[in-house]
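The structure appears below as structure tokens.
For this view, one protein chain was removed and the others were kept in their places.
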Amino acid sequence: MKILVAVKRVIDHNVKIRVKPDHSGVDLTNVKMALNPFCEIAVEQAVRLKEAGLASEVLVVSAGPKAVQEQLRTALALGADRALHIDTEVALESLAVAHLLKAVVEQEQPELVLLGKQAIDSDNNQTGQMLAALGGMPQGTFASALEVEQGQIKVTREIDGGLEILALALPAVITTDLRLNEPRYAKLPDIMKAKKKPLAVTTPDALGVDVSPRLRLKAVEPPPERQGGIKVASVAELVDKLKNVAKVIA
Amino acid sequence: MNFTFNEDDIAFQDAAHRVCAEVLKTNAARYDETREFCRESLDALGELGFWGMNLPEQYGGVDISSIAMSLAVEEIAYHCAATCSSLTAHFLATDSVLIGATEDQKQTLLPQCASGEKLGAFALTEPGAGSNPAEMRTRAVRTSDGWHLTGTKHYITNGAFADFLVVYAKTDPDQGHRGISAFLVDRHTAGLEFSSPEKTLGLRGSHIYEIGFDCVLPLDALMGEEGAGFATAMEVLDRGRVEVAAMSVGISRAARDASLAWSKERIVGGKPLCRHQGIQWMLAEMHAQLEAAKLVTYKAADARDSGQRFSLESAVAKLVASEAAAKVTDAAVQVHGGYGYISDLPIERYYRDARITRIFEGTSEIQKIIIGRAITA
């Protein structure tokens, strides 16, 4: 079974982000970048399936500027076999990424596609589902457990208030949730070995995909400042505020 | 030299950052409070190959540049200086083997050291011979079938936790430093006596010991050639000083970052601390001192890769970076005020941890002697 894993380069999750003063976006200059944590879980899962003898090859793909090769190399160091970089300077939206991945799926014919459930920058939670729809594949989103069986995959999904188990025909798309596994750290010798693993480069044009944006980002602002705290007189007032003003409980 | 780090440098720094931010950081305060040996953190690094950072691939290492290694050491010290100290002590032992041992000895020992199976200790310093090893009293006398080693070493990092020790001893007391040889001593050799760990000011998770020797070693315990010990030790210390410099940079950076974050959040007189000019100047000085320390450290690391002797560069790096760490961590306490003085925050730990960097592997005064001699030669 060949597995395709799609990964994204994002701001390291430990970094406190700063909105640019002109509200045009988030300041990315000199900010530490990393593999999106959910993508890391996807890579880990693919490598585990390979180690368990259930997968024959793990191909990792990422789209973006040349810098994404850093994250591809991380994935190779973690155990992926080869990498594909889709080189573009365009700020990609989920739909464009899904189209790019669909083109890669057509070329590579993987039986399983693993993605993180969402990227921690855009928080879209769309690409896996979109890819599945475009490729006519079934999907198992927010996966917390996987079981590969003959011709199908059983996936346990984390849904609101519980778990759901589905059986999907292969090829299928799986998006990972936090509890699926705990990713390993890259070993130094493997980082060196990763340099010798193949990393191919292609472009949206070569894949025949139009990646022009469908959305216009008009402003990015910091969230509203914390209001000065207030004292409430009773538990009833507290619950009312949490529900109707702070809106943190439904 | 080039100040843009290459892909490998960044990859190694990143790998170190990941494990340090998640594992080492979690343990650091506990080690400091309980004086528990930093075993768990050290082993986490060992499993990932960090114990072999200083070694070439043929001995199980990873063939990384000294710059990459410095960045990784810095990252480790940033999160747990005690673990960093134990790891760099291990490097002193394995550097000794790499520089001074026979090919057979290297092949036998180093791969296990690189893979995290065998931890080393470097035993040079004695109660009566600190900065000047030529005055050492530890003796190794050739017997019919081996060596009889007697003497006392102290301040030996990793001591009782090490699997092997590189012990420097006089084999020919009449020859001064040319009479010093190095020995590979298994931890379990009969006749080794370990003190309880010293109660130290800082680096409390990294234990140091006094060790008494009265033991018989096999013939092949002699590391490399007889009489070559001093030359080996000096070369090892050149390398070690770059690591102390990197460690100092790591501690300084942690103190600087914590102070910046604190001063942005702490409101005094209606505005953040960092908006008060007095504090801002302190932060500026901390930052400038840190940047200067980084530059001399990277320069020394670069020189180390050149293959030439780099005693001058490593002495400059060690002197500048350790003195900077003292100033930066002191300023960090000051910026934090009373909060910097209590152990709820890691600031006072940085301050204590930094203190030894001006002492071990040659005090600041010794570095000045090295530098002074080199530039007036």
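Labels for the chains are A and B, by order of writing; each one numbers its residues from 1.
Just so it is clear, a contact is a pair of C-beta atoms (placed from the backbone, for glycine too) under 8 Å apart; a residue touches a chain by one contact, two chains touch by 3 or more.
Following the convention adopted for this analysis, contacts and distances are computed from a predicted model.
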item: Undisplayed chain, where the name is taken from the UniProt record, one of "EfeO-type cupredoxin-like domain-containing protein", "4Fe-4S dicluster domain-containing protein", "Branched-chain amino acid ABC transporter ATP-binding protein" or "Electron transfer flavoprotein subunit alpha"; value: "Electron transfer flavoprotein subunit alpha"
item: Neighbouring shown chains of the undisplayed chain, as defined at the top; value: A, B
item: Selected from A:A67, A:A200 or A:V239 as touching the chain missing from the view; value: A:V239
item: Of A:A67, A:V90, A:L163 or A:A206, the residue in touch with the unshown chain; value: A:L163
item: Candidates A:M1, A:L54 or A:L134 - the one touching the absent chain; value: A:L134
item: Sites on chain A contacted by the missing partner chain, in the whole complex; value: 11, 16-17, 19, 26, 93-95, 98, 120-134, 136-139, 141-142, 154, 157-169, 172, 178, 213-223, 226-227, 229-232, 234-236, 238-239, 241-244, 246-250
item: Absent chain, residues of chain B that touch it; value: 29, 265, 339, 344-346
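In the analysis below, only the chains that are shown with their structure count from here on.
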item: Chain centre separation in whole Å, for chain B relative to chain A (CA means); value: 39
item: Parts of chain A lying in touch with chain B, wherever the complex brings them together; value: 14, 32, 34, 70, 73-74, 77, 185-192, 195
item: Chain B residues touching chain A - in the complex, by the definition given at the top; value: 7-8, 10-12, 14-15, 17-19, 21, 47-50, 52-53, 57, 62-64
